[in-house]
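The complex appears here minus one protein chain, its other protein chains still in place.
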Amino acid sequence: MNDAAAPHGHPPPNVKLYMMIFAALMALTVLTVLVSYLHLPRSLGIPAGLLIAAVKGGLVAAFFMHLKGEHKLIYACLGILLFCALGFCLMPLDVHLVRQESLHAPVAAQVAALSAERR
Amino acid sequence: MKSIYGWGLPVEASTYAKDVDFGIRLIHAAMFTIFILWAIFFVYLLVRYRRREGVPAKRDPEHHGIFSASLIPDLIVMLFEIALIFFYAIPVWSRIKGHAPDVPPANRIDVVAEQFAWNIHYPGADGKFGRTEMDKIHFSNPLGLDYSDPAAKDDIVLANELHLPTGRPTLIRLTSLDVIHSFWIPSFRIKQDIVPGMAIPLWVEPDRPGTYELSCAQLCGFAHSLMRATVIVQTPEDYAKWLKSAAPSVAAASTNTGQSW
Amino acid sequence: MSLPQAATAPAIPAPVSSGVSNAKLGIWLFLASEVMLFSTLFTSYVVLRMGAASWPRGWEALNVPLATLNTIVLITSSVSMVMAYARAVQRDLPGFRKYMAITIGLAYLFLIFKCYEYGSHFEHNEWPSTSIFHAVYFTLTGLHCLHVIGGIIVNSTLYWMSGKNFDHPLFLGRVEAAGLYWHFVDIVWIFLFPAIYLI
Partner (left out) sequence: MVDTHAHPPQGFIQKYVFSQDHKIIALQYLITAWIFLLIGFVFIMVMRWSLAFPGTPIPWIGRFLPADLAPNGVISGQFYNSLCAMHGTIMVFLGVVPLGVGAFGNYLLPLQIGAPDMAFPRLNMLSYWVYLAGGLLMLGSFILPGGAAQSGWTSYPPLAIINPGQTVWLFGMVLLITSSLLGAINFIVTTLNLRAPGMHLMRMPIFVWSELVAAFLLLLAFPPLEGAAIMQLMDRIAHTSFYVPKDLVVLGMMHKASGGGQPLLWQHLFWFLAHPEVYVLLLPPMGIVAEIIANNTRKPLHGYGTIVASMLSIGAMSFIVWAHHMFVSGMSATLSNFFLVTTMIISVPSVAILTCLIFSLMGGSIRFTTPMLFALAFLPMFGIGGLTGLPLGLTVTDIYLHDTYYVIGHFHYVVVTGSIIALMGGTYHWFPKWFGRRMNDALGRFHFWGTLICMNCVFFPMFILGLAGQNRRYYDPTAHLHDLPTQPLHVLSSVAAWLLFLVQLPFIYNFFHSIWRGEKSEENPWKATTLEWACPSPPPHGNFTETPLVWRGPYEYSPEGLKTDWLPQNADPRSLEAA
């Protein structure tokens, strides 16, 4: 298969590379399922699953979506996106902190004990 | 009785009301000062630089970049805000919301909000709240108290009437049966949303006996504006007397809790 | 101030366009908004799971082998999509159509498996209202399915248009844009699969 140079503005395709990525994606899919069959504790299983997914997603984005070597304007847009999306982290943090605070405040702890008693 | 409400802030009736009012007064004083100075400057500019024949506009000296003289007033505002944050907001906030004082069980009250009434639940003499069950909720038993539980026998349940003693903090546990309500006593300067599914602790130490008003501050349905309760603040002696007089009449109290609307 | 550059001969203003085609910039911006949409749902998932008293592991409640098969189907369709793009660059219409047909076919296959999966849940009387876990599962995968359907429509339109418009100067840009969208749908699934089924 010959790879032609793409017209201006379009990334040149590289079929050999696509096939290698395909193989890698398949291998990683099998890997992530195998890891899940180990029934790891959540503290290990969740990061492992997400890490493999991030690698797979990164491969697709970098090579199938030709993000590698993309124009810097696209990178700028994605940078803005990343910044804005970081705000989402504050929402789980809130759930975590509300729990923490109710553990630390002495009276709130009494309240929590009381709630447990009542339900 | 002379009204305790007027055109300004209501009477301060809790220990932290003064702290909240200090901020409101300080910020308003600053706001007025800034605005008046600013307005004088603004009007001066409009008059001084109005269009006149033969007087062309004078351009500012050329400058580039993002820094300009306009950032100087900004700096002053910023310093004021930094002072507010670190010397006022964060310390007072953590006093009111961050820490709750350690109180004996007798000083705890449950407030259960529902559309459109406030149910006040006192643990009674034993300091223990009786068990509540959802399927026991009935018009005559709005909290679903399980009277087979010995702890429930001496519990006091009131509708739309909250008694509080002065001189010691009371811990209030806020829950809601249905939608989000907000526990709002203007005279105490407290407001806390009550979220169903959460039990939110709130403490208050009233310091001025009298009768106040508890309102719902979060839209909770068609009769939102009628959802109110009376707050009766009593001296510790009067409060103890009231507790005694209220306790034996449990059965009566629980049957008389018709919803006000 | 004097006239800018009055002393020297002024340079003729040069074009200032960004150098990225409208279609490509537009589709990337669209994908950025899609990322925010799915981030919202993922965040909600995290928040709800943190707040839940218990949360079933995916393999206890869901059909992992079928989802694995579906992952393979969707990744393969992503590869055939990028192959279709390569053929379009090489001006090879039959090749383009072949790979596009594979892509669309695999997308249908994905939906068929998904329907089977939903159907067996319904048979076991498991609905979105059954538990918060099921609500998350059905909503996230359902929204992803809607995106797959959207991709089928886009890709089918391109397939149908390719007969007449294959040589149009903007056609390649559209194939590229459709490809970007399709790979994005793939990436969403790549994250959904472990997040819901495996961990």
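Chains: A, B and C, in written order; residue numbering restarts at 1 for each.
Definition applied: a contact is a pair of C-beta atoms (placed from the backbone, for glycine too) under 8 Å apart; a residue touches a chain by one contact, two chains touch by 3 or more.
Note that this is a predicted model, so its numbers are computed, not measured.
Visitor: Can you pull out the displayed chains that the omitted chain is in contact with?
Guide: Across all of the complex, the chain we cannot see touches A, B, C.
Visitor: With the full complex in mind, choose from B:Met198, B:Ile232 or B:Ala247 the residue touching the hidden chain.
Guide: For the chain that is not drawn, the touching residue is B:Met198.
Visitor: Could I get the residues of chain C that touch the absent chain, sorted low to high?
Guide: 1-6, 9-10, 12-18, 20, 22, 25-26, 29-30, 32-34, 36-41, 44, 47-48, 51-53, 127-132, 134-135, 138-139, 143, 168, 170
Visitor: Spell out the interface residues on chain B facing the chain that's missing from view.
Guide: Per the touch rule, chain B residues meeting the hidden chain are 3, 5-10, 19-20, 23-24, 27-28, 31, 34-35, 38-39, 41-42, 45-46, 49-52, 55-60, 63-71, 73-74, 77-78, 81-82, 84-85, 88-90, 92-94, 96-98, 114-115, 134-135, 137-139, 177-180, 182, 184, 186-187, 189-198, 200, 213, 215-226, 228.
Visitor: Write the list of chain A residues that the hidden chain touches.
Guide: Counting only chain A, the missing chain is touched by 73, 80-81, 83-84, 86-88, 90-91, 93-95, 97-98, 100-101.
Here is the rule we go by: only the chains that are shown with their structure count from here on.
Visitor: Using mean CA coordinates as chain centres, what's the gap between chain A and chain C in Å?
Guide: 15
Visitor: Suppose each chain is reduced to the average of its Cα coordinates; what separation in Å results between chain B and chain C?
Guide: Spacing between the chain centres: roughly 47 Å.
Visitor: Nearest whole angstrom, what separates the Cα centre of chain A from the Cα centre of chain B?
Guide: About 41 Å separates the centre of chain A from that of chain B.
Visitor: What residues in chain C touch two or more of the other chains?
Guide: none
Visitor: Which positions of chain C touch chain A when the two form their complex?
Guide: Listed in rising order, the residues are 18-21, 24-25, 28-29, 32, 35-36, 39-40, 42-43, 46-47, 50-51, 57-59, 64, 68, 71-72, 75-76, 78-79, 81-83, 85-86, 89-91, 172-173, 176, 179-180, 183-184, 186-187, 190-191, 193-195, 197-199.
Visitor: Any idea which chain A residues touch chain C in the complex?
Guide: For chain A paired with chain C, touching residues are 2-4, 6-7, 9-13, 15, 18-19, 21-22, 25-26, 29, 32-33, 35-37, 39, 42, 45-46, 48-50, 52-53, 56-57, 60-61, 64-65, 71, 73-74, 77-78, 80-81, 84-85, 88, 91-92, 95-96.
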